[in-house]
Structures are given as structure tokens and as C-alpha cells.
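Worksheet: one structure, shown below.
Showing just some of the chains, left in place.
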Amino acid sequence: MRYGVRNDLMATVQAVKKGDIMSQIECTLDAAGKLSSVLTTDSVAELDLKPGDKVHLLIKAIHVIPAKD
Amino acid sequence: MRYGVRNDLMATVQAVKKGDIMSQIECTLDAAGKLSSVLTTDSVAELDLKPGDKVHLLIKAIHVIPAKD
Amino acid sequence: MRYGVRNDLMATVQAVKKGDIMSQIECTLDAAGKLSSVLTTDSVAELDLKPGDKVHLLIKAIHVIPAKD
């Protein structure tokens, strides 16, 4: 199956915390891997992003979608 | 600075592709690290997610926010 | 009222499940209708998306916004 997302990282589930409507899972990545980001061209200019830069990549947990065979 | 997101991964920018409104950057993670996901409790049950499971973690590039010192 | 979203589907609420902070509603669409997706051009190439293709359209429930007269 191929997905229309740029980031597909393999991971192992470490913990599952269940709530009334939402639940939270903690995973460890199996390898460092690659991550793509799409943002406005204005923001790229403002951050002066260029190859070699060290960055934090911030991702809300709600936007991380687990998929399982 | 502390952010109200669960996932804050250190990475190195490898490439920057600039478009008219949006731009795309490619990064490599500096380490494997951890990732949290929040999803509905129904989905956790449907996927029968539990510690030890191997999963894909799918993340749209639009949801990955670079931050730079 | 016109909204800056591509997808505006009419539906009927079937069930409401209330939680402490978040709630979940289940709806049935009144008609099949159309759906637009925006994704990176790289992903379109990778999936080789073209007219006539059969696809799954995956949508997190958190991204579905009900509006009521």
C-alpha cells in the first residue's frame, strides 16, 4: 500500500494509554530515517533554512498516524 | 523554549525546494528517538495496538514544523 | 456562508459519544459526493495518481468539522 504522505517511519510501540475518547501511544523509531516538512516559502526565508542547518522538527501527536499490517 | 507538542526531534536539513507559496525541506534525523501519537480509542482497539507491535508512523509533511535557534 | 475548504459534505448525525474534553460523532453522508485532496507533487508522482485510479481516502476524525444552521 502506498500513502499520499511524505513521511512513513517504522517504529515499535512501547506504551498505550487509553482515554474515554482519545488514546496516546508512545513509540521508538527503528532507525533515524528521513523527515520532510512543507511550510510557506515566507517561513523558509524567515528561518533562512538551508542545507546543513540544525533544526528541531515539531510534530503534534494528533498528526502521527499509526498503520499496522 | 518549551512547546505544547509531544514530538520534538533534532534533525539536519539536507535540501530545500522553494515554490511560489509553499516550500518543501528534506531532513535527516540526528537519532532514532521517540514518537508519540494520539488517535481515537476506537482506532486503538481496531488496530489492536499494544507494546511490541511494529507499526508504520505516517506523518504529512505539512504537519512537520521546523524550528531554528 | 462560504468556507475556505474544498470539501463540504451534507450528512446526518447518527451517534454522539461525549468525553471529558473531546467528543466523537458518527454521521452518514446524504450522498456520495466529491472529495478533493491536496498533497505534495512528489507524493502524486510516487503513487502515480491519475484519473480512473481507485483510492482509499484516509481522513482523521479530528479534521472533520461539523457545521450546523
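In this document, chain identifiers A, B and C correspond to the written order of the chains, with residue numbering beginning at 1 in each.
The working rule: a contact is a pair of C-beta atoms (placed from the backbone, for glycine too) under 8 Å apart; a residue touches a chain by one contact, two chains touch by 3 or more.
Keep in mind the model is a prediction, meaning the values are calculated, not measured.
Undergrad: Since every chain shares one sequence and 3 appear in place, tell me the total number of copies in the complex.
TA: Altogether, the complex is made of 6 copies.
Note that only the chains that are shown with their structure count from here on.
Undergrad: Could you state the distance in Å from the CA-based centre of chain B to that of chain C?
TA: That pair's centroid distance is 22 Å.
Undergrad: Rounded to the nearest whole Å, what is the centre-to-centre distance of chain A and chain B, using the mean of the C-alpha atoms as each centre?
TA: From the centre of chain A to the centre of chain B is 1 Å.
Undergrad: Which residue numbers or ranges of chain A touch two or more of the other chains?
TA: 3, 5-6, 19-22, 36, 38, 62, 65 - these are the residues of chain A that touch more than one other chain.
Undergrad: Under the definition above, what is the set of chain A residues touching chain C in their complex?
TA: Residue list for chain A touching chain C: 2-6, 19-22, 36, 38, 62, 65.
Undergrad: If we count contacts the way the header does, which residues on chain C are in touch with chain B in the complex?
TA: 24, 39-40, 42, 60-61
Undergrad: If we count contacts the way the header does, which residues on chain B are in touch with chain A in the complex?
TA: Listed in rising order, the residues are 3, 5-16, 18-41, 43-44, 47-69.
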